[in-house]
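Questions regarding the structure given below will be posed in turn.
Removed from the display is one protein chain of the complex; every other protein chain stays in position.
When the chains are written out, they are named A, B and C in that same order, and each has its own residue count from 1.
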Amino acid sequence: MLEKNIKDQPPIDYQALVDAVLDDASNYRGHGDVAAYLPALAQVNPNKLGIALAAGDGNVYVAGDADEPFSMQSISTIFTLSLTFSHVGGALWNHVGREPAGAPFNALVQLEEEKGKPRNPLINSGAIVVCDQLIGRDTADEAVDEILDFLRERSGDESIDIDQNVVMSESTAGSLNRSLAHFLAAWGNLTNPVEDVLSVWFRQCAIRMSCRQLARAGLYLAFDGMDPITKAEVCLPSRSRRINALMLTSGHYDNSGDFAFRIGLPGKSGSGGGILATIPGIGAVAVWSPGLNAARTSLAGAVALEKLVERTGWSVFV
Amino acid sequence: MLEKNIKDQPPIDYQALVDAVLDDASNYRGHGDVAAYLPALAQVNPNKLGIALAAGDGNVYVAGDADEPFSMQSISTIFTLSLTFSHVGGALWNHVGREPAGAPFNALVQLEEEKGKPRNPLINSGAIVVCDQLIGRDTADEAVDEILDFLRERSGDESIDIDQNVVMSESTAGSLNRSLAHFLAAWGNLTNPVEDVLSVWFRQCAIRMSCRQLARAGLYLAFDGMDPITKAEVCLPSRSRRINALMLTSGHYDNSGDFAFRIGLPGKSGSGGGILATIPGIGAVAVWSPGLNAARTSLAGAVALEKLVERTGWSVFV
Amino acid sequence: MLEKNIKDQPPIDYQALVDAVLDDASNYRGHGDVAAYLPALAQVNPNKLGIALAAGDGNVYVAGDADEPFSMQSISTIFTLSLTFSHVGGALWNHVGREPAGAPFNALVQLEEEKGKPRNPLINSGAIVVCDQLIGRDTADEAVDEILDFLRERSGDESIDIDQNVVMSESTAGSLNRSLAHFLAAWGNLTNPVEDVLSVWFRQCAIRMSCRQLARAGLYLAFDGMDPITKAEVCLPSRSRRINALMLTSGHYDNSGDFAFRIGLPGKSGSGGGILATIPGIGAVAVWSPGLNAARTSLAGAVALEKLVERTGWSVFV
Partner (left out) sequence: MLEKNIKDQPPIDYQALVDAVLDDASNYRGHGDVAAYLPALAQVNPNKLGIALAAGDGNVYVAGDADEPFSMQSISTIFTLSLTFSHVGGALWNHVGREPAGAPFNALVQLEEEKGKPRNPLINSGAIVVCDQLIGRDTADEAVDEILDFLRERSGDESIDIDQNVVMSESTAGSLNRSLAHFLAAWGNLTNPVEDVLSVWFRQCAIRMSCRQLARAGLYLAFDGMDPITKAEVCLPSRSRRINALMLTSGHYDNSGDFAFRIGLPGKSGSGGGILATIPGIGAVAVWSPGLNAARTSLAGAVALEKLVERTGWSVFV
């Protein structure tokens, strides 16, 4: 954003900011419901609350449980989408749309109406298509390795890994996702066998990362596709913008409009209680608290982001 | 947006910019279909193309048919929403939601599923609810006068008025909107008689404004609710941000995701071929060309905005 | 039905039968909910219960409140359909289908999906289309007179008339039906003005008939279109069969399958608590009790018909 008059603004103390935001959101610890559909997620302590702000200068400011890894769940789709976008380019949009999905009770009828082409890559059916496209002519294991390598490189942390308990839990409880995947296959929108595609998706969702790792990994999306620390060109500027646009319009299932309305930042929530948000030109922020609202967005996490924007004016709509 | 490094950017020549963008989009003049559902709109010359950029310093830069008034149609909802928001505040959200609507074939079933509460104020059913709330305890005529006064003041142009031919055309061809309004009434979500509410909506949609007037009128939404020229506090900063958020997630019917994806600015399109977009911190831009894409967004207009962002980087996602 | 072996069956005492059936159903008097959406219906005594069986020999056997007129509501559609069918013949099916409608929450989306062509004539949208076709080039008042004349002739009772309180109640509370009618108009499926068509429908629904009158009036549908007493050929045999088929597949909104399953006779229920059923080759039966089940079928009335079939084996599926 050019030419804004910034001269009158005092510099922000980022550490004080994240401390204050953690404090703001603390009253909401334990509110909402921990995801019950996966036994492995249901056991997490609902009072956890962490925040990390990765700035463009390489510093990561943290507060609370910011170094405790949690299950990324569908936040992972943002990174898989970056990778897949790099591989297949605009051909991805032959397989998945980019419009908000509307109410969740429409998910299947929309998929049917639109002949097996999911509305966008950030709903479950779309994420499954993205996994299929990432596999391409490789194997499922190679695709998973590529995702892990990407996340380790982006966060600068080789310790990032998959929680095998969660993978098993996902697969056992995965009837609805199996139903979606076979439906996509019925419409000819999967090129790999259903169980291969699901095995990538289940493992991708089961990757554990801390707020610190996640904020650091997402930094390139706040800087037009370029990692501001390593100067790596992670994705094209146009693609970075488009991923942000998708996060803003569709990053939180049927809560996306409300999130844009209250917070005004591109974000992606996961049912493990994490949210990744990008602040274009400034940095990336990750919050984590396991209690979810009705649309499976972290309740205390969304409050923390709301307070962050109130304290800073960092909405994209200012 | 704070702290962005802007020092390396050369100053932009806004007049050259709008000229170039007009040129970029000229190849698309006449593409798409002029709205056929209203005889009064169907007669417009499809080759019209105009653009106006209102900057924070009070200058408005124009090119092409930027001084020719056209039918605002649902762009008007942005201003009615501002007004209504000021009157009833957050109580508005008891009557209308703020989530993207999903595919158009779901419009009615969603309205039924959600018990007569439209998904957001920028789809037809939601805009009808906004009109009803604006009337409140006044008369329909008073509500229309209030809208006209607001637009004349915001654009600094007393000549803005309603096209009575279009009003008649809207009312005659208004079966679908009548159906929606009676449906809202059946769910108890209208406080005024259906024909009163529709009379406000039909007249509001039939207001004629030029690109120049429209860009000027929308300027407050790019400056956190304050008109940067008159310093009038048109709406609260939080409400300005929220209207921008709604424009970004829901401003173009079933093309909203694509618009965010390609252009990355809050915008609202009207079936008269106009689009209003806000560039937070910089200005407001209005484009007009009557040919529409399948989702009733101006085809050449959207191209013009896409080129504007390509040339400037003025996406909110950078 | 030919060649059935009937020689071993003792003759049935019809008066004893209707007395016994009334007794069977008496425990269900007052069960269910009286239609609350119309003030004029809501005032009816919920304990009313009547039954009338019109036999092919001209006798009508009654029990309980069989001589008290009640609001026919959508039972009237059966007769309007007969009349309209006679006027326009098979061309009717260009305007309305003949498939069951499925779940009620789909009513509007189906209407949209099928481009304003209702699924069948026995759901509200379809009945409105039938009224429009009956009007044809006549006036609304003439169409209503034609319906009244038909019912008076078929029942042999000149006293049958419209309850004007119910008409006013219908019109005041008619938002949902207005919504449907404007929706049909939006798709070009009404040839007369919406309020004209609704005025026929509201009046038709507000006709009052007793069980005795209703059973007598429906007799021609049990005898292949010919009134067995007067020998009048009321409608073609093929049309009589088809009206029965529509009653069986679609006569009770989302309870049609259950009604066929439990009772096995063509029937049509009205929200006033009446049900008309035909027993092909034997007669017509009308029951009335105001308490409705969730799908707006008379609860005690359906029990009475179930018991009637249990006691006689008069299911069409035996």
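Basically, contacts are C-beta pairs under 8 Å (C-beta built on N, C-alpha and C of every residue); 3 or more make two chains touch, one makes a residue touch a chain.
None of these values were measured; they are calculated from a predicted model.
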Touch partners, limited to displayed chains, of the chain removed from view: A, C
Contact residue for the chain not shown (choose from A:183, A:202, A:288 or A:314): A:183
Absent-chain contact - pick from C:133, C:250 or C:271: C:250
Touch criterion as defined above, residue of C:189, C:210, C:240 or C:297 at the omitted chain: C:240
Those residues of chain A which, in the complete complex, touch the missing chain: 105-109, 111-113, 175-176, 178-183, 185-186, 194
Chain C residues that touch the omitted chain in the full complex: 1-4, 6, 9, 11-12, 97-103, 105-106, 109-110, 113-114, 119-120, 224, 237, 240-242, 244-246, 248-250, 254-258, 260-261, 264, 266, 280-282, 312-318
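What we mean here is this: only the chains that are shown with their structure count from here on.
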Distance-to-centre winner among chains (Cα means, whole assembly as reference): B
Chain A-chain B separation of Cα centroids, rounded to whole Å: 31
Separation of mean Cα positions, chain C and chain B [Å, integer]: 49
Chain centre separation in whole Å, for chain C relative to chain A (CA means): 56
